[in-house]
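The other protein chains are all here in position, but one chain of the complex has been omitted.
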Amino acid sequence: MSVLASTRRRLRELRPSTVLATLALLSVSAVVLLPIAIIVFTAFKPAGEVNAFPPSLMPDTWTLDNLQEVTSELPFLRLIGNSFLFAGGVTVFALVFDSLAAYALARIDFAGRKVLLIAIIATLMIPFQATLIPLYQLVADLGWVNTYTGLIAPRAADAFGIFFLRQFFLALPRDIDAAARMDGAGEFRVFRSIVLPNAMPALLTLGLFTFVNNWNDLLWPLVFTTDAEMGTITSGLTLLTGPSGIVPHGVMMAGSLVAIVPLVVAFLFVQRRFIENIATTGIK
Amino acid sequence: MTRLRILTGVGATLALLAAGCSSGGDDGGPVELTFWHGYSEADGDVLEGIVDDFNASHDDITIDTELKTWDSIDDTLLTALSAGEGPGLVAMPAERLPVYAAKGAFASLDDFYADEASNTANLVPGAAAMEEVEGEKFGVPSGFVPLAVYYNTALFEAGGVSAFPQTWDEWVAASKQLTVDEDGDGTPEQYGVVLPDHATVANGLWPSLFYGNGGDIVDGEDAVIDSPENAETLEFWSDAIAADQISPTGVDGIGADELFSGGKAAMTVGGPWMASIAEENGIDYAIAPIPAGPAEQAASAIGVSMAVTVDTSSAEQAAAEEFLSFFLSEENSVKWSLGSGWPPLRTDVPAEAVAENPVVASLTEIAETGRPLLPGVVNSVDVLSAIDELTQKAVAGEDVDTLLGEAQAEIQAALDD
Partner (left out) sequence: MSADHPPVRRYRPPAPLGGRRRATGSPTGRGVKAFLFLAPALIILGLFVVWPMISALRLSFTDASGFGREEWVGLENYVTVFTDPDILSAVTNTALYTLLFTPTAVIAALGLALLLNSPHMPFRSFFRTALFVPFVVSFAVAAFAWSYLIDPQVGLLNYWLRGAGIQMGNVLEDPGLAMPAVALVAVWKLFGFYFVIFLAGLQDIPSSLYEAARIDGAGPWSRLRHVTLPLLSNTMAFVLVFATIAALQAFDQIYVMTGGGPYGHTQTVVMEIYESGFKKLDIGFASALSYVLLVATLILSLVQFVFFGRKEKDMA
């Protein structure tokens, strides 16, 4: 009842510009969500309907055939598990290492930090395709081919994360650590018990970005894991390609759905804190 | 050598030293060999069967197959080779073999071919030609099939076409008859034929048409695409497509397969996989050779090659060759052909041996019209993209003579590279 009443009150308070903006946002959201909808619905379309004309969004008959084909053609539980290990492992290490480095760059005054920062950012500017072969040679020399260590270690710190967190740490008021310093806390204790707790929203945001980007990464797991059992769900999806490069749409969409669902679940899990707390990530 | 570079280059040496050496040696004992391939359908199961038979009959050799997609074999093979982690054996689209061979990725198989026990003496000549780079053999064919027309028999019946066309003119006429534009909006709902103008199968279709009129693309070291024959071919087909709308334009090979499998094109040009695609989509089909051009009946062939990489010890190389000759034995040739739907790779396999599979039987009849695509051409990437550009623009109505001149220059540059 109170929900209805408050909704009514809010509706009455709506200005025409707000209504217009809401309608605009609704249409933008509809366009933005259309490809998601097509993935979800096509995953349940029988083969005959996928290329039917006229096309329709929803299946006429719903089928689980596509999902069954994905689960029978791919060791998909294993692949999803690998994806969790890879993306999750990278995220944990990167958050730790990036935040340590960002702390030094933001809050310790040392010679050459600006140059160092530019150098770190510059590492983002070479296309991955260019360093892939030397990187693979290195990991192979370390004896890490087809191991989780080899998959994760090269991503255990990254320039974007360092830069992102540095911006946040810069924005934290400088007084917050004064009391702790007065008590004789060292740099690491300030980092661990003052700066990090205040940085939770930023860490959450960066964690989500890192997780999503690595979950979705194709080239590195594809090239790195010559053993299908070590691949991720994203690299595994390529195996759904048929002879002569034909990808059966229904099956591919079902595979995509399988790959996206864990991400969306993970996202909804942190969504509340993420979307509300983004307030204070401090990139400014 | 890489290890040395790292040691001199990076400070963190201790960890690296501790990581130590990995790759195994040559010290007798059973040989393990990895075999990468992209056979993912029924053909994959047959291949696994042949590998299992081989492993069972060879106590000292174990072959592990690793399924990839044909596309990703390129990405992974290069990186793996760069670190000495390559597979022992690899199968790849035949036009990809020369570039690897030229860069030294594969072991020469000249001695293997010279050995009578290799079962290579009776290979289909076109198939064997795919494996030669600068006079040296670097691979063994695992597939060689001329492009053929796959046609929808139900649509043929409905359109009143009773005999499959034998010449280009008949082909165009039949296609016209099978093109349906019911609502008259200028966009047919059903096309007589789908002639892709770029990528995948298009890379074989247009060369087939060029051959049919007596033209060619590359002759030894020279680009020969700019010829009056080829100009005639391009004009003939772009006119037929533009004037009579017998085929959609701007379609690639994959799009062509989809139109055919959706029942929206009565004919398509493709390989044996079309048979399974048609079956999956409930389309009654038959197979016929590409109708003869004014000069001859010819078709570009799709090929797959297997090669032995340089990441092998001499024992592993011997084991790989052992497998290749096992694969090419008469018995396995028949088994492979029946299971994969590709015609036998040996000329001495009698037609009745493969008669039980009608697809193979019809493809075997036309096998000798097949010509390998760009055999021995190292930079096939640029040659094929020049052909793509040529056919796409020609179909879109641009001036054929100018286009041929440009393609000639680009292809020659690619050959001189």
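Residue numbering begins at 1 within each chain, and the chains themselves are lettered A and B in the order written.
In this text, a contact is a pair of C-beta atoms (placed from the backbone, for glycine too) under 8 Å apart; a residue touches a chain by one contact, two chains touch by 3 or more.
Please read these numbers as outputs of a predicted model, since none were measured by experiment.
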item: Which residue of B:81, B:174, B:241 or B:328 touches the chain not shown here; value: B:81
item: Chain not shown, touching residues in chain B; value: 5-6, 9-10, 12, 74-75, 78-79, 81-82, 84, 86, 99-100, 103-105, 198-199, 248-251, 255, 258-259, 262, 264, 310, 379, 381-382, 385, 388-389, 392-393
item: Residues from chain A at the interface with the omitted partner, ascending; value: 10, 13-15, 18, 21-22, 24-25, 28-29, 32-36, 38-39, 42, 50-57, 96-98, 100-101, 103-111, 113-114, 116-118, 120-135, 137-139, 153-160, 162, 167, 169-174, 181, 187, 191, 205, 209, 212, 215-218, 234, 237, 247, 249, 252-253, 256, 259-260, 263-264, 267-268, 271, 275, 278-284
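The rule we apply is simple: only the chains that are shown with their structure count from here on.
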item: Interchain centroid distance [CA atoms averaged], chain A/chain B, Å; value: 38
item: Footprint of chain A on chain B - complex, ascending; value: 2-3, 6, 15-16, 19-20, 22, 34, 36, 40-41, 43, 66-72, 75-76, 78-80, 82-85, 87, 189, 200-201, 253-254, 257-258, 261-262, 264, 270-271, 273, 276-277, 280-282
item: List of chain A residues in touch with chain B within their complex; value: 47-48, 51-53, 132-133, 136-145, 219, 222-224, 226-228, 238-239, 241-247
